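Note that one protein chain is taken out, while the other chains of the complex remain in position.
In order of appearance the chains are A, B, C and D, and numbering begins at 1 in each one.
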Amino acid sequence: MSYSEDRLEEGEVESLEAVVASSLSVRWLNLDGLHDVSILREIGERFDLHRLLLEDVISVGQRPKFEEYDGRLFVVLHMLSVDDVEAQIREEQVSMVLSGGKLLTFQERTGDVFEPVRRRLREASGRIRARGADYLMYALIDAVVDGYFGVLERLGNAAERLDGEIADDPTPDTARRLHALKREALVARRSIWPVRELASGLLRSESELITADTRIYLRDVYDHAVQAIDAAETLRELTTSLMDLYLSTVGQRTNEVMRVLTVIASLFIPLTFLAGLYGMNFQYMPELAFRWAYPVLLGVMGVLAVGMLQYFKRKGWL
Amino acid sequence: MSYSEDRLEEGEVESLEAVVASSLSVRWLNLDGLHDVSILREIGERFDLHRLLLEDVISVGQRPKFEEYDGRLFVVLHMLSVDDVEAQIREEQVSMVLSGGKLLTFQERTGDVFEPVRRRLREASGRIRARGADYLMYALIDAVVDGYFGVLERLGNAAERLDGEIADDPTPDTARRLHALKREALVARRSIWPVRELASGLLRSESELITADTRIYLRDVYDHAVQAIDAAETLRELTTSLMDLYLSTVGQRTNEVMRVLTVIASLFIPLTFLAGLYGMNFQYMPELAFRWAYPVLLGVMGVLAVGMLQYFKRKGWL
Amino acid sequence: MSYSEDRLEEGEVESLEAVVASSLSVRWLNLDGLHDVSILREIGERFDLHRLLLEDVISVGQRPKFEEYDGRLFVVLHMLSVDDVEAQIREEQVSMVLSGGKLLTFQERTGDVFEPVRRRLREASGRIRARGADYLMYALIDAVVDGYFGVLERLGNAAERLDGEIADDPTPDTARRLHALKREALVARRSIWPVRELASGLLRSESELITADTRIYLRDVYDHAVQAIDAAETLRELTTSLMDLYLSTVGQRTNEVMRVLTVIASLFIPLTFLAGLYGMNFQYMPELAFRWAYPVLLGVMGVLAVGMLQYFKRKGWL
Amino acid sequence: MSYSEDRLEEGEVESLEAVVASSLSVRWLNLDGLHDVSILREIGERFDLHRLLLEDVISVGQRPKFEEYDGRLFVVLHMLSVDDVEAQIREEQVSMVLSGGKLLTFQERTGDVFEPVRRRLREASGRIRARGADYLMYALIDAVVDGYFGVLERLGNAAERLDGEIADDPTPDTARRLHALKREALVARRSIWPVRELASGLLRSESELITADTRIYLRDVYDHAVQAIDAAETLRELTTSLMDLYLSTVGQRTNEVMRVLTVIASLFIPLTFLAGLYGMNFQYMPELAFRWAYPVLLGVMGVLAVGMLQYFKRKGWL
Partner (left out) sequence: MSYSEDRLEEGEVESLEAVVASSLSVRWLNLDGLHDVSILREIGERFDLHRLLLEDVISVGQRPKFEEYDGRLFVVLHMLSVDDVEAQIREEQVSMVLSGGKLLTFQERTGDVFEPVRRRLREASGRIRARGADYLMYALIDAVVDGYFGVLERLGNAAERLDGEIADDPTPDTARRLHALKREALVARRSIWPVRELASGLLRSESELITADTRIYLRDVYDHAVQAIDAAETLRELTTSLMDLYLSTVGQRTNEVMRVLTVIASLFIPLTFLAGLYGMNFQYMPELAFRWAYPVLLGVMGVLAVGMLQYFKRKGWL
């Protein structure tokens, strides 16, 4: 799929030559999937890309970065998406190469974060058509960065749910999911952090490929990246605090269980001893023959029990 | 509502043209509520604002920042307020645009942090009337930053209350509120941190819109922002320390409960065993027929109990 | 009280004019208490101080800082003192204004940190009399910073005492005091941290008011500030480590209590069951009639108890 | 073993003179083992190396670094390998000296991280033969840095296994292994962190020994180093979070054990008391003679037990 300034041509690319030959001022070539090395090699030759650049495009798991290769701008980013059920993050590497009027983008899988940008391209009215390939690159980066907020919001909601669970009924599974959430927050942070550097690199770059006009928009990307980092950091601190809350809740519950046990055991063990005492079979136990011994003992037991309960009440255990 | 240097005109704005046309040297236009996009668009056209700037004004949740757009200064801030009952922070985004003699401010809701500034404007005696729009902007930023201290103080008071609660009677609810307080502290920190950068940006800006005189005042804003950050950080560390205190208090209480249980159980369980022993119905148990068996056993039990108590006292459990 | 280079005049100031008129080369005006706004206003007018500067002097709770206001040097510091019984820190704001030959100092309360400086001034022999007002300012700042070490040492001693208490007999009160100590450490840190920046600001300042000679001494203040920060940070880490120690001690004690309970309960509960078994009143229980049943049962019980004790010994619980 | 541009000569080095005399443009001398000081001294003299440089080569445990010694580039690195069974890291120091066309490398032991580079050298087709000694150095550094990812991945897998173990059956051994893993992560971090500085030093170096072409490749090394640091930091945070998870799991299990104990003890201790009560041998206990006393008591006991169970169910302990 490729597009141009005042006309829009879109479709599956038949041959690279057609793209190179196109007379339209802005051409966008998007490649989904990185399996077919031969295509990549062909693209590399057609567009005269550095070998290291192509390697970075192919080797998934790159750190997001911005680089200049002899007059070309090269950007690597991670698109994040989150799977709602398990709140597990899926990273997808996106690479972009900008060279005068041409923008190449490489995606790991067929994604749809770029769909809104495509729609804006199709609607002839938008500003996006009137501008160069650098603005298109900005729009795509912005789309990726905007995606981070959605992901962080979902993780935030998962944290919210776990918060409620801890309040209602914390189970070992809650701790497990909390740990998983923290791991996801770490993954997200690792993808988002370098974007700030990337954006500031683009901003400070003296390449002529980026117009002053687009630079203003890139400042916006930078701001959003910083904001996403803030949100990721807050999320991380929140999960740590939630783990503390979980531990304190479990500790408190153990305390509560212990209190019930202690109250009941402390109440009945002495009484049971007294009962056991008069259950002994000694022949000479004068009390056994007393007429009022039984009711007196019951009274003593009652006093003892009431005293204990009072003590526990004063301790605040009841 | 708008005001001018030596005369003061205030009121609901009828039409934007009147504002633009006003001959008074300083004009302040405050917009409450961001729902009506058409008004915003009109303002944008009248005052020739950049599209991205307007977008930042509308999209709530921006990171506080300072930017220059072709000769205009643009500031985004968060006003914080705290609701006393639940100690929950409410953020409100405020945007300001300064361009020669004109100050536009945009608020999310009808707030009243700016009220003191308005009052000072109305009192003709104040310095504020004698100065330019840049001083007005300073005064408004200062009002927002001053508001942070009130918010942090209330959170600090909430921490103080929780501290007392932990000392008196820590419940799971205490931990819950502590966690909520920490979350609020994180929210506050996220709003306050970027203000330092904002203030230093304003200070270092070479824009002619800010007079040397106002710059001295902006240094004050910077100092206040740093002070607010210090306070927010201290609050965060305090809540962490309080959580530790809570955990240690709960642990100590469990320990205390355990000690009571252990003392009582250890005291009576052996005695109960002895009583049970002489409650057995064997036909040949010579002790049962001894005349002094019962008092001797009672004596043994007493000695055992006293020994146990002594042991517990030495252990420091009583 | 004011002093001069080769003569020393000291005393309560009658009128500000006398001070301004004094022909002695160095004049020091110290104001205790900030309640009387009229005096402050008069001083402000006499010495031509900026309005913001006066505001900073009055509003207690400023962050320590160094600023230059049209040729005047302005320093805000916190004097710390600690109350021995509760190890609670008291902050007092000190502001200094240096302008050619004149030094104004403002204190919240009547303090005595400056007393040693005054004594050195009175003793004509010291170097301090031979030097300018900038050296006097250095001497006063140095006195304040030196005071930090005393405060940190006392907090360190309190930490030491708590350390001993945790070893001997940790109570919930220990944890409480530990938390209070940590809070004090945070307060101290907040006062001390900015002094480094302040000192480096003074060092880098290009003001002519500070002679090259005094600059060497200011480097010393900087070193001391850094040292105080190191000490404050170490104190903070120490209190955190002490809280961990406290928690571990309490956990260990709970463990110990549990072990005693478990040993005694596990020893006697099975024996009590056996005794209970032969206390049943079934008509057909052949063992009851056996001649050797009782001693055999006692033997079984003994073996059981010894086995249990062996098991516990192997587990290391005895 | 040495190699040259268009021809490849490989083999054990007989005498250093042969190496020095070789006319091939790139010579690589690799020394395995650092025991034989005399060889090192001879090399030092032949290649005119600084005494400190030789010392750094010999003294194992150096911090990774990059230095320039009169026109020579000196690099110290740690090769990491991990032993799969115990997940224990083994560090091996590698030093490289680059001087126009000659590359000396020193290894502690006979390692095989460089094998792939050797293979590429042997295959005449690769780019590596067509380039200078600086590219060879890059290739070797890259091989070392690439090795870090393998090590970190194995540690990550160990963390994953421990995660599963905590979920299934956490034993004290799990905590022990977790601590060991953390220690290994710290070791890895200590080796990896300085590589970033090293790479940026090489990049910024103005030495003529590094061609512009190779510099692009070194940027790649820098990126990989930063990525490895990210991974090491994430691993560290993960182990901390796992320890929290472990503690919470153990706490939860204690809670569960306590609940079972409390339910059973609270259920039967009061019933045992009642049974003990009617096992007493008082002569005047009217209930004993009642016809329906026994079934009524059994009913009371049943009601009590059911009530208790209901209470525990409501508490969520069952």
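Definition applied: a contact is a pair of C-beta atoms (placed from the backbone, for glycine too) under 8 Å apart; a residue touches a chain by one contact, two chains touch by 3 or more.
This structure is a prediction, so every number in the text was calculated from the model and none was measured.
Novice: For the chain left out of this view, which of D:Gly44, D:Gly201 or D:Gly279 touches it?
Specialist: Within the whole complex, the residue contacting the unshown chain is D:Gly279.
Novice: Considering the whole complex, not just the chains shown, which residues of chain C touch the missing one?
Specialist: Considering the whole complex, chain C reaches the absent chain at 163, 167, 216-217, 219-220, 223, 226-227, 230, 234, 237-238, 241-242, 244-245, 247-249, 251-255, 258-259, 261-262, 265-266, 269-270, 272-273, 276-277, 279-285, 316-317.
Novice: I need the residue numbers on chain D that touch the omitted chain, in ascending order.
Specialist: 50, 52, 56, 61-63, 65, 67, 69, 169, 171-172, 175-176, 179, 182-183, 186-187, 190, 193, 243, 246-247, 250-251, 253-254, 257-258, 260-261, 264-265, 268-269, 271-272, 275-276, 278-281, 285, 287-291, 293-294, 297
Rule of thumb we're sticking to: only the chains that are shown with their structure count from here on.
Novice: Need the CA-centroid distance for the pair chain A / chain C, whole Å please.
Specialist: Distance between chain centres: 39 Å.
Novice: Give, as an integer number of Å, the spacing between the C-alpha centres of chain C and chain B.
Specialist: Averaging C-alpha atoms per chain gives centres 24 Å apart.
Novice: Give me the residue numbers in chain C that touch at least two other chains, ranges are fine.
Specialist: Those would be 279.
Novice: In graph terms, nodes being chains and edges touches, is this line, ring, star, complete or other?
Specialist: Topology of touching chains reads as a line.
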